[in-house]
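What you see is the complex with one protein chain gone and the rest in place.
To keep things simple, chains are lettered A, B and C as they appear, and every chain counts its residues starting from 1.
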Amino acid sequence: MKTVIVARPGDGNFVSRFFYGVKSLLTGMRVTFRYLVHPSTVVTQQYPENRKTLKLAERVRAQLSFTFDENGFHKCTACHICEQQCPNASIHVMDRKPAGSTKSELDTFIWRLDSCTFCNLCVMVCPFQVLKMNSNFESSVYDQKLLVYNLTPYAGPASSVLMKVADVEERKKLIDARGPYDGPTALSGFPLAGISKQVFPETTQIGAPQ
Amino acid sequence: MSVSSVSQDIASHLGSAPEISAAYFVAGLLGTVTFLTVMALILIYAERKVAAHFQCRLGPMRVGWHGLLQSVADALKLILKEDIVPYSADKFLHALAPVFAVVAMLLSLIAIPTSSRLALSDSNIGVLYISAVSGLGVLGILLGGWSSNNKWSLLGAMRAGAQIISYELSATLSVLVVIMLSGSLKLSAIIHSQEAGWWIWRAPGVGLLAFLLFIVSSTAEINRTPFDLAEGESELTAGFHTEYSGMRFAFFFLAEYLNLFVVSALGATLFLGGWMPFHIGNFSGFNAAMDLIPEFIWFMGKTAFLIFLSMWFRWTFPRLRVDQLMKLEWKVLMPIGFINLLLAAMMTLFGFYFFATT
Amino acid sequence: MTTPPNDSTQSSAPQSTPADELKAIFLTCLLDSLIALDSGVKVREDSSLMSVKISESALLKVMTLLKQDSRFDFDQLQFHTVLDWPEEQRMECLYLLNSTKKSQELLISVSVSREKPQLPSVSKLWAIAEWQEREVYDMFGITYENHPDLRRIFLDDDWQGFPLRKDYQDEFMLRKPW
Partner (left out) sequence: MVTVEIKTKISSLDERINAMALQGESPLGTQEYFVNMGPQHPSTHGVLRLVLKLDGETVREIIPVLGYIHRGMEKKAETLGYRQQVHLTDRLDYLCSVMNNWVVSAVVEKAAKIEINDRIQTIRTIFAELQRVQSHLLWWGVFGMDLGAFTPFLYGFRDREKITKIFEETIGARLTMNYIQPGGLMYDIHPDFVKDVKAMISYMKPMFKEYDELVSGNIIIQERLKNVGILDAQSAVALGASGPVLRASGVAHDLRKIKPYGVYEKVDFSIPIGTVGDCWDRYSVRMLEMRESLKIIEQLIDSIPEGKHLTMKPGAKIRPPAGIYYEQMETARGIFGVFLHSDGSEKPSRVHYRTPNFHNLWCLTKIAPGGRIGDLVSIISSLDVVVPDIDR
């Protein structure tokens, strides 16, 4: 195995160590002085002021979002794969079955930023590339309830189904507007109060204490 | 500053009645306090800016133009902050300690002449007075550390006590060199003795060595890196002022920077000629040109240089360990100081220094 | 009880690399020495590591041999952990030994009862075992004889139950909703 033995500072006698010491201190001072007299070496970025010029890498994971096609429709079919892959149970896909249909469609896509660890698995597994991470990192709020997001503006079928309907007015009938998620939310613990009735069966009840 | 000092100056020149002079003195004192507080704020700002640029940063940029008002904002914040006194602290001494620290510094400053006409009190024993009064500052630190009833604080205070008392020795030894060379304890006399050249280079070798000793030991006396063991943040969290907050913490902070100013001003006075312009022997033309720059500017410039040097040390060097600190003082600086003192004595005896005739 | 340890290894000898053969020889040698101490020695088959099952009573003897015998020279205890088998009412304690000189690894497994699990401490042999055994005590409740300082390491001193056991229940445990 190739090894290198690290160098050790010389022991030397007192006088030579003393002069070495003075020299080393002066060398150190030269390094810092060079930075003082070269303002171009400053690396500080003044964040809120440089918002316009601030460019983050495109792969930065800061917020989960939906991709929409040119008509403003998404391709989500409420298949729940992202929900199953999420290690923190941060995603809740609430689906609905329209009257007279057997196929379920997306009602509300709830994403809890407060418990998300940005592992990107939901994006990786999405079969229709609906989900993506964007770089909008300014998501701090004063109330934890506001960290529960609804990612879609409407409830309705995927764009593939919608676009089969030729008439624009007919299409509009198929979808219902959805605003930001305002359902009841537990501030701590799991599961979300309120949602649990619809999505979670009794099996999700927390285990009885010992 | 100028107003108060000038008034005192005028009073002494007019030789007016003692009660008027006392009134002037009080006014002068108040003016000095105000000046020094402003000075400390400027120093804090300067330290932050200098440190930032040593470290490739910008430093304070938000309050005022390039953060000029940052220290004012900080001071306001500290004044408004809740003053927390630990439950089991000695309340009286806890409150007294910061006052001690600041007052000692203020007292020592009144003896330093800032120009040939501006001196609040030009005492016969100026140097002795300063070293006596500035030594009181350690009492504030010891009291603060002890009364907080916190082991980290106590450790910091004990470190500071041992350190300041030790380094006082070599600081005094280096000051003695100048006293010996100039033959006076009076600060204005010391400055006048440097008319032909500053002591740092007028006494060959000895002056420079004494100056270096003074720089090192005064840095240790004011607890700045590489000798900041008393508040060594990575070892003792914050040392003696761990349990202080708000206004009282601000007082310690103020004292620290006043201390820096006092020590640098003293160093400038003793070794760099104080307000004395830069003169070279008998080059009268050059000397006259230098005289055009006001004395006050000379004094402040030299002080600023020494302050910058101290900041430069602080932002470059790591901290010593507590036993190495003592070793440095007792095994290195003290012997050098004594040898230097001996050399200076011989030099004085034989008149062997530059421009001895002037 | 004593299974021929390395039938499979030897039968597949033509395909095996020299390193594998060395390993097989090492294992034979090891088992020979261990059988002398403990008749219940078995090779644990379903492991990616070379691993040996021994009985509880022989643990300290086996460990001392492995540490001190210059043929094995296992000078490091990499980790010590437990597998919980609630259906079989036993817990399987695993010790991964490592030799820095021979760069050899060996997993020792010991089964203890779930009711009153107790093992001899190996902290005399490997100092780090002191903390690893504390961790196992903390998480599984196995107590160690002659341990110098046996107390919980991560959890509070007054914590109830042993969290990594399979039947541990607690109101803060994360349950996925599906």
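Note that a residue touches a chain if its C-beta (ideal position, glycine included) is under 8 Å from a C-beta of that chain, and two chains touch if they have at least 3 such contacts.
Everything quoted here is computed from the prediction, not taken from an experiment.
Peer 1: Looking at the whole complex, which visible chains does the left-out chain touch?
Peer 2: Across all of the complex, the chain we cannot see touches A, B, C.
Peer 1: Which residue from A:Met1, A:Val15, A:Val37 or A:Ala177 sits in contact with the chain not drawn here?
Peer 2: A:Met1
Peer 1: Can you list where chain C touches the absent chain?
Peer 2: Touch set of chain C with respect to the missing chain: 44, 46-49, 51, 60-61, 64, 75-79, 81, 83-84, 94, 96, 100, 103, 107, 118, 120-121, 126-128, 130-131, 137, 139, 143-147, 149-157, 163-164, 168, 173-176.
Peer 1: Given the full complex, what residues of chain A touch the hidden partner chain?
Peer 2: Chain A touches the missing chain through residues 1-9, 17, 20-21, 24-25, 27-28, 30-32, 43, 56-57, 59-61, 81, 85, 87, 117-121, 124-125, 127, 133.
Peer 1: List every residue of chain B that touches the chain not included in the displayed model.
Peer 2: So the residues of chain B touching the unseen chain are 51, 54-57, 151-152, 155, 225-226, 228-229, 232-237, 315-324.
In the analysis below, only the chains that are shown with their structure count from here on.
Peer 1: Just give me the whole-number Å value for how far the CA centre of chain A lies from that of chain C.
Peer 2: Here the centre of chain C sits 41 Å away from the centre of chain A.
Peer 1: So what's the Cα centroid distance for chain B and chain C, whole Å?
Peer 2: Here chain B and chain C have centroids separated by 66 Å.
Peer 1: Taking the mean of the CA coordinates per chain, how far is chain A from chain B in Å?
Peer 2: 53
Peer 1: Would you pick out the residues of chain B that each touch at least 2 other chains?
Peer 2: Residues: none.
Peer 1: Could you please specify the touching residues of chain A with respect to chain B in the complex?
Peer 2: For chain A paired with chain B, touching residues are 18, 25, 28-29, 31-33, 35-36, 39, 41-44, 46.
Peer 1: Touching chain A in the complex: which residues of chain B?
Peer 2: For this pair, the touching residues of chain B are 50, 52-58, 61, 312-313, 315-317, 332.
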